[in-house]
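If you scroll down you'll find the structure; I have some questions about it.
Moving on, here comes subunit A:
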Amino acid sequence: MKSGSNLEKVLAAGHFSVTAECGPPRGADPEIVRKKAAFVRGHVDACNVTDNQTAMVRMSSLAGCMLIKEQGIEPLIQMVVRDRNRIALQSDLLGASALGVRNLLCLSGDHQKFGDDPQAKNVFDIDSMQLIHLVRTMRDEGVFPSGDKLEGAPQFFIGCAVNPFADPFEIRVPRLKLKIDAGADFVQTQCIYNMDKFKKYMEDARKEGLHEKVKILAGVTPLKSAGMAKFMRRMVAGMDIPEAVIERIAAEPKDKQAAKGIEMCIEQIEELKEVEGVAGVHVMAIEWEEKLEEIIGGAGLLPRPVLV
Partner candidate 1 sequence: MLPCTGRIDEALLLAAFENGADGVMVIGCLEGDCHYISGNIRARARVERVYKILEQIKIGPDRIRMYNLSAGEGERFASYANAFVDQVRNLGPSPINLVRSTNAQSAVQTAVQGEAT
Partner candidate 2 sequence: MITGTPKPIEEVLEMLEPYDNIIVAGCHGCVTVCRVGGEKEVQVLASTIRLAREAAGNKINIKEVSLERQCDPEYVESMRPYVGDYQAVLSIACGAGIQFLAEKFTTTPLLPGINTGFLGVTERQGEWAERCQGCGDCVLHLTGGICPVTRCAKSLFHGPCGGSVRGICEVDKEIKCGWQLIIDRLKALGQMENYGKLKPYKGWSSARDGGPRRIIREDMIS
């Protein structure tokens, strides 16, 4: 065990794992986090807490992690390299580990121009690849990147994000390989709607044996409506939603589209379970946490294994 996290254990035991995501509030109210946590508890192996996603200022990821941890959920801290230099990153890694956070997701972060403060200075001292490497060095060698010994190495199950649909096509698999070389233990993918393309990606990854070196959690997001699907396709960079998916949900009357979205998401998870090399799913029910139980249960993934 590298970190001893619940997620790591569940994956190591060969279970098909489930993670979800919680966005902290745009304010200091802890009740909002607790309410979301109530929908997540018991349904996942770990829950991501996002780090100022789309550069909109929110409660810090670490604070969010502690709040859900108090509610009995294993936290997974997301860290972007947009806002902190390597000094702040190392310090927060040590702090998060000290507070018992055992899972980490290393990200670049959306450019600040999308958020509240487009005039902010962008840091990008190291990139997300180097952050993976930095954490691995601290965890496995017990030293700072400077070489100084740590008074207690941070323990993290190290993750990163991949987009199987991103441009340019030819570097998708080499890029995953690079992240594994840097030290990633698991990856969570961008939400998948184009299953054919994803299966092709997995095939390429398997050819290189990458699925054996890293745990791949396939990302899914239930669609609330045909409108949401179209919006995401238009607005979210690198989002590949095939026409057929949109047509299927659009064929329903408006009041039945949400139910259809959930049904489609469950089907998709069932299909993902059969793809060789997919070790779990990451269910991003954006501002729709109350549906997690229905989705995860519907896919036959409840109850979650309890390991000691």
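How were these candidates chosen? In short, all candidates are chains of the complex that A comes from, given by their letters.
Assorted remarks:
Note that in this section contacts are C-beta pairs under 8 Å (C-beta built on N, C-alpha and C of every residue); 3 or more make two chains touch, one makes a residue touch a chain; residues count from 1.
Everything numeric in this text was worked out from a predicted model, so none of it was measured.
Of the numbered chains 1 or 2, all belong to the complex, but just one touches subunit A: 2. Those residues of subunit A lying in contact with candidate 2 across their complex are 82, 86, 108, 110-111, 113-114, 122, 124-130, 133-134, 145, 161, 163, 166-168, 170-171, 174-175, 177-178, 181-182, 190, 237-238.
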